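Dropping a structure here in structure tokens format, bear with me for questions.
With one protein chain withheld, the remaining protein chains of the complex are depicted in position.
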Amino acid sequence: MKITFIQTGGTIDKDYPKTKLGYAFEITAPAAHRILENANPSFKPEVITAFRKDSTEITLVDRRKLLKICKDTKNNKIIITHGTDTMLLSAKVLSVIKDKTIILTGAMRPEKFSNSDAPFNLGMAVGGVKVLPYGVYIAMHGQIIPWDLCWRNASGQFVSKV
Amino acid sequence: MKITFIQTGGTIDKDYPKTKLGYAFEITAPAAHRILENANPSFKPEVITAFRKDSTEITLVDRRKLLKICKDTKNNKIIITHGTDTMLLSAKVLSVIKDKTIILTGAMRPEKFSNSDAPFNLGMAVGGVKVLPYGVYIAMHGQIIPWDLCWRNASGQFVSKV
Amino acid sequence: MKITFIQTGGTIDKDYPKTKLGYAFEITAPAAHRILENANPSFKPEVITAFRKDSTEITLVDRRKLLKICKDTKNNKIIITHGTDTMLLSAKVLSVIKDKTIILTGAMRPEKFSNSDAPFNLGMAVGGVKVLPYGVYIAMHGQIIPWDLCWRNASGQFVSKV
Partner (left out) sequence: MKITFIQTGGTIDKDYPKTKLGYAFEITAPAAHRILENANPSFKPEVITAFRKDSTEITLVDRRKLLKICKDTKNNKIIITHGTDTMLLSAKVLSVIKDKTIILTGAMRPEKFSNSDAPFNLGMAVGGVKVLPYGVYIAMHGQIIPWDLCWRNASGQFVSKV
């Protein structure tokens, strides 16, 4: 099994900065690396960095870049780690790809936190990417949902419309 | 989506004992509870304890009890946390069930460890249980494999025969 | 031994918010509670919240409040968790107290991070507060230093002038 993991930034990759004052975070190396190291998969994962941004700062140019990376990779199983605020927006842009299974996932608390949901969420994406039909999905809050059937409820959970 | 989680013990649930001398562990409350609390799923998980044993100590009587619990539950999506040493043996016993998707998972390091693979592995099982056909599977080392196509390689990883 | 722990906020107490967009943190319950629970001390700690602020936002009014709390407590062993950016400023204000041992400590990474320095730093303060003469000290980066002999070097470490 081959899976391409693509980092775009977001909460999952946020770390506490050494240099800045105040409340700010900064986005560093892909959390996917550390999670997969603990999981010790029998396959060799490929991890690519598209960009490292809070998802409220992702531009249309960024999304086109992400789309190009997804189109260009030979693997048809892709997992994207992404900030939650605009995850559905990126999913929509990627939905023009019809011959790959693409799962977007992320975290509500950075992977560096001891109570992070990141390892579970990335696990979900890996568990689903092999068997799900081609299409673009969101893997958050214990469910993998086709992007166009997915919305966020009042408490911020990604849930199914149906 | 309804999923029944069944605890049987194993490394995933091992904790450091307060009372014993020496090297021993003890098996306590199901790790699935803590992992799911962090994941904050949009569904309400049911967590059942079948027994709490290192998997080298599971008897045929225990496995029959586990089989009965799986048969009796109304859910047809079941995730079992289990020690790795006899996971395949329990899978074989459960394989008489033909109308449910049953995934056995566990961990190489206890969930209490900061570098545990437990949250990732349970995530994989949750990601796969909804979409996989009826049958019994092993979710470990980054893959979900039908039990009868699964074996452990020299470094202890569960890998596919095909 | 009686020790009074006082929370003022700072990195040590920062958590990832559920509600806000973007990079921001928020300050929640005192990390000292969780650290001491793990440490299981044989004494019963008293934990007081003075305020919950990033230390760049602490005002002179806040510092006078903190001074009053320190003066009013009957214990003469006080440990204050505090943001690092203005830790020395608060220490100076507190230095009018001549009959108590007061140690300010904090963290470079929130206690919620799996690689936080918070438990070690709070441990240092507890280890020193019993034996150090009356005065105000900074406990960071592996050393406990009298506040008026302490400064931060170019890499942000609190070090001794002598």
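Before moving on, here are some points about what is shown:
The first chain written gets the first letter, and so on, giving A, B and C; residue counts start at 1 in each chain.
Here is the rule we use: a contact is a pair of C-beta atoms (placed from the backbone, for glycine too) under 8 Å apart; a residue touches a chain by one contact, two chains touch by 3 or more.
Nothing here was measured: the structure is a model prediction, and the numbers come from that model.
Seen in the complete assembly, the chain not on display touches B, C.
The chain omitted from view is touched by exactly one of B:M108, B:A125, B:I138 or B:V159, namely B:M108.
Within the entire complex, the positions of chain C that touch the omitted partner chain are 1, 35-36, 38-43, 45, 108-109, 114-117, 119-128, 130-132, 139, 141-144, 153, 157-159. Within the complete assembly, residues 11, 14, 16, 18-19, 21-25, 54, 56, 85, 108-110, 112-115, 156 of chain B touch the chain that is not shown.
In the analysis below, only the chains that are shown with their structure count from here on.
If the chains shown are joined wherever they touch, the resulting network is a simple chain of contacts running from one end to the other without closing. Same-residue interface: chain A and chain C share over half of the residue numbers found at their contact. Centre-to-centre separation of chain A and chain B, using mean CA positions: 25 Å.
With each centre defined as the average position of its C-alpha atoms, the distance from chain B to chain C rounds to 43 Å. For the pair chain A and chain C, the distance between mean C-alpha positions equals 36 Å. Residues of chain C in contact with at least two other chains: 114.
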